[in-house]
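One protein chain omitted, others in place.
On to chain A.
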Amino acid sequence: MSLAASDFSPLAASARSRAQAPRVSAVVSRSMAEDAGTPGRVVVVMAVFALLYGLIALRLIDLGMSDETSSSGYIGAQQAILAARPDLVDRNGELLATDIKAPSVYAEPRKIVDVDEAIDKLSSVLPELGSDAMRKRLESDAGFIWLKREITPLQREAIHRLGIPGIGFLTENRRFYPGGPTAGHIVGIANVDEQGIAGLEKYLDGQGIADLQHFGFATDQALKPVRLSMDLRVQHVVRDELSKAMERYKAIASVGIVLDVHTGEVMAMSSLPDYDPNDPGEALKPENLNRATAGVYEMGSVFKSFSIAMALDSGKVTLDSKYDATKPIRIGGFTIHDFHGTRRVLTVPEIFVHSSNIGTAKMTLDVGIDQQEKFFKRIGLLDKVDTELPEVAAPLLPRKWSEITAMTASYGHGISVSPMQTAVAGVALINGGMLIEPTFFPRTATEAAKGAKRVISKRVSDMMRYLFRLNAVEGSGRNARVAGYMVGGKTGTADKVVDGRYAHDRRRNSFLAAFPMDDPQYLVLVVLDEPKPEEGKYYATAGMNAAPTVSKIIARIAPMLGVVPHMSEDSDTTLVSY
């Protein structure tokens, strides 16, 4: 017997092969029964962990797939600085508006270590950044904020030297207007984000610049300069003469418009007081309103031109028709007087030259008030004038077209239109009878003719030229004459409405003129608001201030515009034939 004792101990059994185990399963201990379940329980736990980690991984992948919204402020900023606008130039290529590179300073508040230090240092260069509001913004957890847009290179350098962490610069395009206020009302304003907010800048946004910017195509290279119809030299002269006139006649505001009578192009348009588009805050002041298109006024006797053209075109009235102006008209409690009272029977040219309210009113009644309303409508005086400028006001019309309103409207009272509207209608009177929509962009006469609408016959237009010229030779427009340029025009002196009543000491004077009257090329309209009599003179009628201002403008711009003067004959006294 060589049986080892150890063979009987439980431990020794382990030495035996597992193959023996099944044979003895009958004696499996209790502990085995319990243990048999537990490795399975560990598998359950493993499954739970696999599930947990799997979910976390899925969540991570989900986050990875989500849009990288990054900090939206920065993206917006990137778009803003990428934006560019085309240069604006006048008809001769002179620069009116351009983009220049300007640094802008921004902060990433998350990266700023010490807000107090940052604010202290920043305000040493830009004191306006020292405010509590700015402190709050810097203490926020925003990813990106602008501190100041469009600073100067010197300021940039100074801030850079401060070495504040979390402060950086982006170079962006800034709009610059080299001409300053000269053409401010035409060109308008683009804001710091290069979006047009006024004038033609705003118009261009509507024409697709904004879309280009949005899609990122509005880069500096891609944009061709945009040419305007305006002539910067003419514009300068008009503005210069207006400001001189305002000083001389102590007027509070003025408007000057020069139109090409064949193309409807706006050669110049100035409204004083105006503003410098480089300082956009100025544009918001109410007195800096663009009066030429966004203001409507009673134009006064200038309207007699339209009334007489209407009467002549109706065929019921000829230049030889006569009207009794001996007595004022009394109607419905109103009395219509003549300012330059003649107290006799007047022919049509005499009515025009003497600016007879009575004569014009009677003539209008003669033709018919429906006829008058239709004509005013046809010549564009009853609707908003359609130009590229966004700043356009609609005319103020009489509520009901009655006899009395028709009579006052015939000499320009009780109806308010914009100066631009008056000028456009005036063009139709002298260019052969075609109403042309005005434009601020270049246009040829042929293009203009396509869109033009006949409003009076060529013959009536010729008569009107005769009347305008006549008025400048022997009427109220004598002061508008310029040697060699055959100026003709009509004055308008309208009492201003103050507190609902006509004030006789405050007036708005205008002069609607064109030159040369034998073959009109350009129309000039000047409006002076509340001019005072010059020293030593008693009157401040349009003939005393608006007419000479037109004369000065024409004397300077006619050579620029290439209008040939006729000095050989005594052109200033020769009447045109009709």
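Definition applied: contacts are C-beta pairs under 8 Å (C-beta built on N, C-alpha and C of every residue); 3 or more make two chains touch, one makes a residue touch a chain; residues count from 1.
Definition applied: contacts and distances are computed from a predicted model.
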From the list "NADH-quinone oxidoreductase subunit J", "ABC transporter permease", "Pyridoxal 5'-phosphate synthase subunit PdxT" or "Probable peptidoglycan glycosyltransferase FtsW", give the UniProt name belonging to the chain omitted from this structure.
-> "Probable peptidoglycan glycosyltransferase FtsW"
Given A:63, A:133 or A:154, the correct residue touching the omitted chain is A:63
May I ask which residue of A:55, A:345 or A:449 touches the chain that does not appear here?
-> A:55
Touch list for chain A against the chain that is not drawn = 1-3, 7-11, 13-14, 16, 18, 20-21, 24-25, 27-32, 34-35, 37-39, 41-46, 49-50, 52-53, 55-57, 59-61, 63-64, 66-71, 108, 110-111, 113, 141, 143
